[in-house]
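Provided herewith is a single structure, encoded as structure tokens, for subsequent inquiry.
Just one protein chain is left out here, and the rest sit where they should.
Here is subunit A:
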Amino acid sequence: MTTTTDQAQASPPNDEGDLLLDARGVKVHFPIKRGVVFDKTIGHVYAVDGVDLQVRRGETYGLVGESGCGKSTLGKAIIGLEPPTEGTVSIDGTDVASLKGSELRRRRKDFQMVFQDPMSSLDPRQSVESLLVEGMRAHGLASDGKKTTARLRELLTAVGLPAAALKKYPHEFSGGQRQRIGIARALAVEPKLIVADEPVSALDVSVQAQVINLLEELQGEYDLTYLVIAHDLAVVRHISDRIGVMYLGGLVEEAAADDLYAQPLHPYTRALLSAVPVPDPEAEDRREQILLAGDLPSPSKPPAGCRFHTRCPWRQETRCDDERPQLRVVEIDGVASGHRVACHWAEQIESGEIQPQVVAPTATVGDLLAGEADGSDEG
């Protein structure tokens, strides 16, 4: 296994005790079934296809990628909401992927999830108090009435809601406040790891910042480790210490947040970063975009070899089509040892030895409309 040796190179000083989350070779495949009488499996959706992911205690790991890349499924596999088809997920030394039933439920105290849409993840018929107490009770943290009340107060203060909120119902709150309730619910059972799946993408820009700041404050206060899953690269860069970029079920690049944005090495990461609009007209006018052709291929029929080769402007005749690249440390001056890339040609692309092919532009919209206007005038 090349991956294991790469791992060792990538993070040499890491003794196992430092890692809170250690996921290895995680695969989640969903069967595609067809048939009326007999369910025949006619294929699989390879949502997550072999991911190694390590998160150190106290850090924030950001997982970015576009829709359909498998980032949410990976998050669910990690906290045991979607049993992995293959691979191990160990949190704080326990293999969670193999746990079942009551044992898994008990362990869930250590890892909680914050969901994207606070409206659909909070039961509309439960008051805030009952939402928060439910989890505490399930984990035996609500035996003493007085202590529970004090704890609820503390939780609300921590997420910046008034104590009066306890008796209210989710619909009485704004989106940002609901997300605060979702965070308080996750915090209620004193978890070690919080997996936040798109925690701010349903919120207005001005409110997003409030929730991002809150997540950061709570991390310091409660010694939390975060796995933040998001599509917004600016948000992820802001809150993460390390970032992994996913494409079609696999990690294509992993690096410290600053390194990744300063020097993206994988062609997909380059394209992704170049596509993000920046709220600065001067920068926008200068921005050189790498426009990718076409769409994400279907995860039920992932391309052979490098999964990105169908859209990659740097694609080469050899290797790209038939050999799947593994995450590896690249030999480029000035690149940190934790910066790993799954690309056969990362060095050559960085040095400029391999130049991108320009994606053939289609005829302009102008030609089209001009040509057509003629047609209609005649008709």
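Quick note on the criterion: a contact is a pair of C-beta atoms (placed from the backbone, for glycine too) under 8 Å apart; a residue touches a chain by one contact, two chains touch by 3 or more; residues count from 1.
Here, contacts and distances are computed from a predicted model.
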item	value
Absent chain [UniProt protein name; select from "ABC transporter ATP-binding protein", "Sulfur carrier protein ThiS", "Acetolactate synthase small subunit" or "Spore germination protein"]	"ABC transporter ATP-binding protein"
Listed residues A:151, A:237, A:266 or A:339, member touching the removed chain	A:237
Residue of A:18, A:39 or A:295 touching the missing chain in the full complex	A:295
Hidden partner interface residues of subunit A, rising order	66-67, 174-177, 204-210, 212-213, 216, 231, 233-235, 237-239, 257-258, 261, 271-285, 287, 289, 291-292, 294-296, 362-370, 372-377, 379
